[in-house]
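The structure appears below as structure tokens.
For this depiction, one protein chain was excluded, whereas all remaining protein chains were kept in their positions.
Chain lettering (A and B) follows the sequence in which the chains are written, and residue indices restart at 1 in each chain.
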């Protein structure tokens, strides 16, 4: 049986709600079942990639540190959009892990490449 | 549940994992290993310390696949194999090793 691929879309910043953590948990859980998973961080979710997060000050685990483990879970690429970077005036190279920034056509292609899309 | 180490009470959750990562010491690992009927060798300790580093860096308690990958990257390909870890930590290596290392139960672990 060939596994369906899953695209997890998150649009929320870390810590303000559990959404960012939930999206990561879903992505990691998918890989346990050998499901191909991609992670697309749009809008405020691109803020998950800001380095130097000191989340213990708000009593949370460091979500940015967790995202660093994605390659060990066979999620080798994190995606965002050029528009999401522009929204917050960010450069991909300054983010950690460095995301692939998609233009509109590439965004369409990414969605079409996956069987199932989950928005968290 | 509680573990008594050098007259210090160490709290364990319902499944026997440490509540507080900071309370871990090699003595704790030895006592927990005794419960699992394991004699800890150098091969065990390097995996235990690798797990503690992993958690320090990623704040995640790894499931089997990422554990195998991390072991392969840090300790060499020969050791980065499920069978090797199964021999060291029989049953469910990711769970047993995490427990001995004072980590929470692995996330997303079957």
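Note that in this section a contact is a pair of C-beta atoms (placed from the backbone, for glycine too) under 8 Å apart; a residue touches a chain by one contact, two chains touch by 3 or more.
In the analysis below, contacts and distances are computed from a predicted model.
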Name the absent chain as its UniProt record does, using one of the following: "LLM class flavin-dependent oxidoreductase", "Methylaspartate mutase", "tRNA 2-thiouridine synthesizing protein B" or "nitrile hydratase".
"tRNA 2-thiouridine synthesizing protein B"
List the displayed chains that the omitted chain touches in the full complex.
A
Where A:35, A:50 or A:117 are the choices, the one touching the absent chain is A:117
Determine which one of A:35, A:50 or A:87 touches the chain that has been left out.
A:87
To test your reading of the contact rule: which positions on chain A touch the chain that is missing from view?
9, 11, 42-43, 81, 83-84, 87, 104, 107-108, 111-112, 114-117, 119
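What we mean here is this: only the chains that are shown with their structure count from here on.
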Provide the C-alpha centroid distance between chain A and chain B, rounded to the nearest whole angstrom.
28
Interface with chain A, chain B side, in the complex: residues 57-60, 62-63, 65-66, 69-70, 107-110
So, in the complex, the side of chain A touching chain B is made of residues 25, 28-29, 31-32, 61-62, 65-66, 68-69, 72-74
